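What follows is an incomplete set of chains from the complex, kept in their original frame.
Order as written gives the chain letters A and B; numbering starts at 1 within each chain.
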Amino acid sequence: GEARIDHHRALRTGLPEVIYAAGKTPEQVADLFARMTAAGSDVLASRATPETAAAVQALTPQAHYHQTARLISLRQTDLPATWGHVAVLCAGTSDLPVAEEAALTAEFFGTRVTRFFDVGVAGLHRLLAVRDQVLEAHCVIVCAGMEGALPSVVGGLVAVPVIAVPTSVGYGASFAGTAALLGMLNSCSPNVSVVNIDNGFGAAYSATLIARASDPRNGAKAAAR
Amino acid sequence: GEARIDHHRALRTGLPEVIYAAGKTPEQVADLFARMTAAGSDVLASRATPETAAAVQALTPQAHYHQTARLISLRQTDLPATWGHVAVLCAGTSDLPVAEEAALTAEFFGTRVTRFFDVGVAGLHRLLAVRDQVLEAHCVIVCAGMEGALPSVVGGLVAVPVIAVPTSVGYGASFAGTAALLGMLNSCSPNVSVVNIDNGFGAAYSATLIARASDPRNGAKAAAR
């Protein structure tokens, strides 16, 4: 194995290292997954194809593959009660792979997640119908392709940070998610920050940190800071 | 004068030729304006700086300059009763020059115009408050910069064509209106078509043709077609 696993990352940054499977051979991923499993920690691999999942499960049969979200996960530690609450919204059903990557990652990291899918701006009543439920979250992740307008609209309705995830859904002048990315970076709602196109994982990572710190039970723990 | 004025354009395309002042010297514009005035028609020049307006008014004192909209206009014919009704919306007050170019051009062409300014998506209640009035128009022009999300939201609320005008309002990754342009081209509302960045003039032109044809009084006239 060429890889230098960053075993101390959880200590340093609060959350463990995750395997990025794209650009690695199935064998490399399976080897990494097995070594991290052997170390006793919870293990997550993102962007995994079915072939990679098969290679991982050959070495680590107890690993679970989430096909839509392209994630492989293995829980080995006892998850304490979840901390914090994240809402994951997406504009259309074509955004599901990214939205599920975000939702499952946040759940893997121990956050409560509520999903609101297919609530795009062309039929605004769908978003307004769930607005009160969305307001209960500590952080909102919004996935949208095409023009990527949903984060701005959501941003104007909530009082918490919005993490916008442009998706590569669309064609032509969507330029594989670039139109949505640019739209979100220029949001007129100032509580919106943005991650890379299709990066549900990164959105969940920041959202987890935010939601966890916002959990009222955090007060005692953080008081020492 | 080097220019070949297209005197038959109104016959051929329904609306008269308009002078595009950008890239012409004040003298060239003033000369064109005077020649078209002498021909007896209504005259409009777009993208005119104050210097150009002064040069035009030196030769044609009765011309009127609309500074915000950068338009110079002169009405010489009797305007019959207006035909058709266009709504002009804009997202923020910085979009005013483009929105006014659109509104004044449509009025110059004999259309009734209602303005709804500063109704951007970050404060959705502002749009919802005027929704019923917007529904009365035969065509809706929507001007927005930054992420350009407003046309998609409006498109989902109305049953008429929406002409979207991206504006160059914004900075950084707005790339001088490109972000808004791409957003609008990828609108998930299918009744949205798009014109060039800051092209309030072109939006008004198409909107006028649509609104005029949609006017119920048009029935008799068009019946011969």
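Note that in this section a contact is a pair of C-beta atoms (placed from the backbone, for glycine too) under 8 Å apart; a residue touches a chain by one contact, two chains touch by 3 or more.
Remember, predicted model here, so these are calculated numbers, not experimental data.
Q: Please state how many copies of the single repeated sequence make up the complete complex in this structure file, given that 2 appear here.
A: 8
Note that only the chains that are shown with their structure count from here on.
Q: Quick check for you: after a Cα superposition of chain A on chain B, what is the rotation angle, between 0 and 180°, in steps of 5?
A: When the C-alpha atoms are superposed, chain A turns by 180 degrees onto chain B.
Q: Can you tell me which positions in chain A touch chain B when the two form their complex?
A: Checking each residue of chain A against chain B gives 91-92, 120-124, 146-149, 152-153, 155-157, 170, 172-175, 178-180, 182-189.
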